Each structure stands twice: as C-alpha cells, then as structure tokens.
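To start, the structure itself, in structure tokens.
Every protein chain except one is present and positioned as in the full complex.
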Amino acid sequence: MSLTKYIIKRIVYSIGVLFGVSILIFVISNIVPGDPARMALGPRAPEWAVEDLRKEMNLDKPLVERYFLWLSDLMRGDLGESLRSRRPITKDIAEYLPASIEIIALSAFFMAVIGINLGRLSARFSGTWFDGVVRILSYTGIVTPAFVWAILFVLLFSYLIPIFPTTGRITPGLAAPPRITGMYIIDGLLTGNFRVALNAFWHIVLPSLALSMGGAAQAARMTRASMVDNAEKDYILAVRAYGVPNKLIYRRLLLKPSLVAPISIMALDIAALLGNAFLVELVFLYPGISRYGVEAMLNKDLFAIISVVLIIGIGYTIANVVIDVIIAHLDPRVRLGGAKSA
Amino acid sequence: MRDSTVAIDISARSAYAERLKRAWYRFSRSKLSLLGLLMVASIIFIAIFAPVVTPYPEHAGAFVDFGNTMHPPSLEHPFGTDAMGRDILTRCFFAFRGALIMGIVVLAIVVPIGTAVGLFGGYFEGKWFSTIVMRVTDVFLAIPPLVLALAIAALLKPTLTNSMIAVCISWWPWYARLVYGMTVSVRNEPFVKAVELTGMNRFKIMFSEILPNHLGPILTKMTLDMGWVILTGASLSFVGLGEQPPTPALGTMVSDGAKYLPTYWWISVFPALMIVIIILSFNLLGDGIREMLTSGE
Partner (left out) sequence: MKRVFLTGKFLAFALIMIAVFCFGQSESIIRATEDWPTYIDPAVGSDFSDCIAIVNLYDSLVFPNADGSVGPHLATHWDVTPDGLTWTFYLRQGVKFHSGNELTAEDVVFSVERLLTMGEGFAYMFEPFIDEVVALDPYTVQFKMKKPYGPFLSTLVRLYILEKDLVLQHLDSGPYGEFGDYGRKWLLEHDAGSGPYMVEEVKMEEYVLTKKFDDWWGGWEPNAPEYFKEMATADPVTIRTLVAKKELEITDELQPMESYEAMAKMPGVEVVRFVPGGMNLNLMLHTRKPPTDDVHFRRALAYAVDYKTIANIIFPGSLVARGPVPQTLPGHDSSIQPWEFNLDKAREELKKSKYYGQLDEYPLTLSWCAEVPEEEKIALMLQANFARIGVKLEITKKPFGSMIADAQNMETTPNCSLVFVAAHYMEAGGMLTTRYHSQSTGTWEQCEWLLNPEIDQMIEDALSTIDTEERFNKYHAIQQKLVELCPTIWLIDRAETRAYQASYVSWFVADLVHQGKKIALPLGYGLYAHDMKVFPEKK
C-alpha cells in the first residue's frame, strides 16, 4: 500500500468514527432530564415564548429526528446556542478555541523538545549522575498529575519567585490585539503589538509547562530506552569502531530510528494532554475551550457540551492520524502490514 | 507463554509453588518493586484502619471547628488544618477509602467487560458483528477518557457511584483494544487451531485456551491502571463531580485549598502529594509485576 493510499484510508475511517462520536455524545447528553428552552429564557419568561423556543430547538421531536436536524445544522456550521453565554456556540468556540490551541501547541513543543533532548542526553551519558537525575525526574513527571504540577508551579513561580502571572490570558488592562487568528501571540506579532504577544506568551508558559510534564517525562524515558537499545546494534558498533565521535553518533545516527517508540506513544500523551487541559485551564483561569467546556458541563449547557466534546474528539482524531502517518513514514512495516487502528 | 497449556505435570502443585517462588525472586530483585508493594500495602492498611490510625477520626464527618482554622503543619496537625478547622492528615487518610473503592470497583467492572469484548472481537475478527463491536470501541476511544468521563459525570448527579459509572464508560475500550490486539495475534497459532479441530465450543476456546495467555499483560495493566483510575476519580472531584462533603476526597481537597494559595499552601499541597504517592505506589508495583512476568522468558 502506498503512503497516500494509507493516508486516505485512515482519513475516511476517522470520519466514520467521528460520526459515531457525534451520535454517542448527542445521545448521552439528550437522555438527561431538564428543559433547555426554559433554562435559556429564564424562569420568569412567559410560557408561550418558551414553547416557541422549544419548537425552534426541535425539542418537541423524537430523539432520532432531533439528531439528524442537529447534524444538518452542524453541516451548515450551526452548533446551536449556548444557554450560558446566550449566543451561538460557534461564536464562543471561535473565541476560546484559539486560546487553547496556543497552550496545546506550546505544550507539544515543550513535550518534544524537553522530552527528546533529555532522553538523548540521558542515553549518551547513561550510567552517569546526569542519567540518574533524569530517570528520577521522568518517573516523577509521569506519576504527578498535570493539575498538581499546575498548583506547584503557581506556588513556586508565581508566588515564591514571582516571575510568571498566576492567571488569565493577558494582563488585565492590556487590550487584546486585533483579531486575525484569535491567537494573541500570533495576532500580536502580525500586527506589530509585540508587547501583547510577549505578555500572552508569558501567560501560557506555566500552564503549558504543567501540561507537558507528563508527556515530556514519558518521551524522555522512551527515547532513552530505545537509544540505549539501538546503541548496541551492530551498525552502530561498527561506526563507533571507525572512531566517529560519540556526540555525532548520538545526534546523527541514533536519534531518528529511536524516535519511533516515543512518537507512537504520543497518541496517548495527547489524549492525556487534552483531558488535563480541562483541569489546568481551571487552575490558571485560562479562557480556553476546556474551561468553557467545564463551565458548560457544570451548568448542563447541553449543546455547548456536545460541541466541546466533538471538537476535542476531532482534534484528537486529527492528532492520531498525523501520528500514524509519521510512524508509517518512519516505519514502512506499519502500512504494509494492513494497519488497524483498533 | 504457551507453557500453561503444555505444563500438565504430575506434581502440578509443587511446580506451581516452584513457579511462584521464582516469580517472587524476579519481583524482589528490584528494590523499587518491593517499595511499591510496601507502599500499596500501607495505603490499603491506612484506608481500612483509618478510624484507628488517624488522630481525629471525627474530622472526616460532619464536623466544623471555627476556632481552629488554617493552622499550619505542626506536631498536633502534621498536615495542618483547613478552613473548617479540620485536620488535613485525617481527611487525607480517610480519602484513601474513596480512592481505593473507586479503583477497585471500576477495574472490577471494566476489566471483565473490556476483556470479553476484546476476546470476542479478536477471535471473530473479520466477521460483521466483530467489526461492529470494534467500531463502537473505536468511537469511545476517539474521545480522551478524562473528557468523556467529565461529560458523563457532569450530566449525572455528583456522587461517588456516578463518578465511577462515568469512569467505567470511558475506560472499558482500552481493555477491549488491548485484548483484541493480543487475541488477533494468537488466533491463528497452532495451539488454537489444534483445539478447534477437536470441535471444542468456541466460547470455551476463547476463555479457557486464549484468555489465559493474556492474563499477564492484563494484570500488569490493571496494576498500573489502579493509579490512573484513582487519578481520574480525583480529577472529577477536583472539578466538583464526585464524593460530596463532608466525605473527604483528595481532588476536592486540592481544589478547595487552591483558593487559599499561597498563604495556606498546606491545604492543597498535602492532598496533592497524597495523589502523587498513590499513583507512584501503583506504578512501582505495576512495573515490578511487568518485570516479573517478562524477564522470566
């Protein structure tokens, strides 16, 4: 199977799965009791207005019909209206999603850079004190939940040594940059508001770090293990016998083949990252999609819950496809062996 | 791995004792595994005997003492007291109960279901009903487990039972997937084909011939998962979806204490530390078990 064919197959399959996800979350959230129309208009609204809204929201129709009506709205880019913000959910998402993308992108960066570099160095200096420290650190990183990191970081770097802000997206009083992508850092850079861009970056350092700790630790451990494994392979021993410097061997020859293992567990790390973002954004009161999701969940804001879960599902699925493709690229056996995602 | 079907020894019993002894030897070679075992044992001990080992067992129930709020850690209150004047050490130890119940109940429900689905799907791989079952599993796997658990728990009433239901719903597919993979890989092995020729019932083949080969990895995953399930439970209670007060829950304690940072840091830091210790213990134990099961080959 060629790589392109593999990618297409993988994408088609993922779309099918996402339809399943939409059914799952729609059904789960629609079987709980409650009257969203009444909740939307408030307790003192006249009954006829509530009745009209109920009709508008299709609440008077059977579940299956409601699902398809919702789906056709979705296809037209309409996710319904949030009960809490009282405006279209697409608008809410347009506002909160970019904020989360910033955090998640930076955590992924931290995860890869810190994880792989630590693992690489730890493998190169394996057996030394440095290796020992990294191993202990990575075990600690794995067993400490992200929200605990978040609280520790706030305590250490916002209070004890106050270099980072405790909460929020930018310093209150500072105006957000003109909207282009919705991501303050990028918008700030594009429009020349460097101060805002830096300020926004400064706000996401701790949350991203807290989110990335687990994945970075995992990546360090995997990278180290597979590098140490590969270092004993014949071709490396041969190269070494030619007197090629150790540093070069580790950086040029060993790194790439040793990345398959850490990348293949990345899918799990990303799942954890997306989930943990719900708690970490809460700790930092960061106005991202996860915090919006938590608020929606706690307030039983049905359509907002459905939308957030669906978006997370889409993001996660895309991440999975990308990872699978990278692995298929690095390791052709995967696509030849008739890959199965299950 | 196949020796379980071959080893029909005359002195089966002594062989069993011998294997156990060897397994223990492999396990106990690692000091970390022993430490993990010891820690898990202590956690279980503390949870069971919480009313005896904690200094102020009444603080775990309906109790307030506004004269003793926010005391920093001291000999009297090693972890300090919270905003209601309750001893945090006592509440942490009592919270072990809910945490362990969460872990045990969830795994007790999730492992059999997930395993059965995985076996079924793997053994009948290619048949239409297997395809359907595994596609459904994929749908569940497409949502990060914590997100799914949060969504479900939020829609139900916040209780320990409901948070366990939520975690169960998001957790079973992982076992299904694990067992499915392993089943597919042994399905065409000669020993399975051999039994099939004898005309044995297919369900019997699945459970008595194929399943025993998977027990090792399942057991390892279970031990490692104990910590992660407990963490998911703590994450739910962190958001306020879980055990309701006055019953202590570690996640709730962390989030309540976070309001009082940095001055009253002990209110959230110690419960957070307890969560880390629980996960660490089960991880060390899990790694030990994995070592024991794989290094013997």
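Letters A and B mark the chains as written, and numbering starts fresh at 1 in each.
Following the convention adopted for this analysis, a contact is a pair of C-beta atoms (placed from the backbone, for glycine too) under 8 Å apart; a residue touches a chain by one contact, two chains touch by 3 or more.
This is a predicted model, so every value here is computed, not measured.
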item	value
Missing chain: touched chains present in the view	A, B
Omitted-chain contact residue, chosen from A:Asn30, A:Ser85, A:Thr191 or A:Ser264	A:Ser85
Contact with the hidden chain (one of B:Ile143, B:Val192 or B:Leu261)	B:Leu261
Touch with the omitted chain, as defined above, among B:Ala83, B:Val105, B:Val136 or B:Leu156	B:Ala83
Residues of chain A (touch criterion as defined above) contacting the omitted chain	34-35, 38-39, 41-46, 48-49, 52-53, 56, 83-87, 92, 95, 117, 121, 154, 158, 163, 165-168, 171-174, 194-195, 198-199, 201-202, 285, 287, 292, 295, 298-301
Residue ranges of chain B at the interface with the undisplayed chain	62-64, 66, 70, 83-84, 157-158, 240, 244-246, 256, 258-261, 263-264
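Note that in this section only the chains that are shown with their structure count from here on.
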item	value
Inter-chain centre distance, chain A versus chain B - centres from mean C-alpha coordinates, in Å	24
Residue numbers on chain A that touch chain B, as the complex places them	14, 16-18, 20-21, 23-25, 28-29, 32, 139, 142-145, 147-148, 151-152, 154-155, 159-160, 270-272, 274-276, 278-279, 282-283, 293-294, 297-298, 300, 305, 309, 312-313, 316-317, 341-342
Chain B - residues contacting chain A, complex	121, 134-148, 150-152, 154-156, 177, 180-181, 227, 231, 234-235, 238-241, 254-255, 258, 261-262, 265, 268-269, 272, 275-276, 279-280, 283
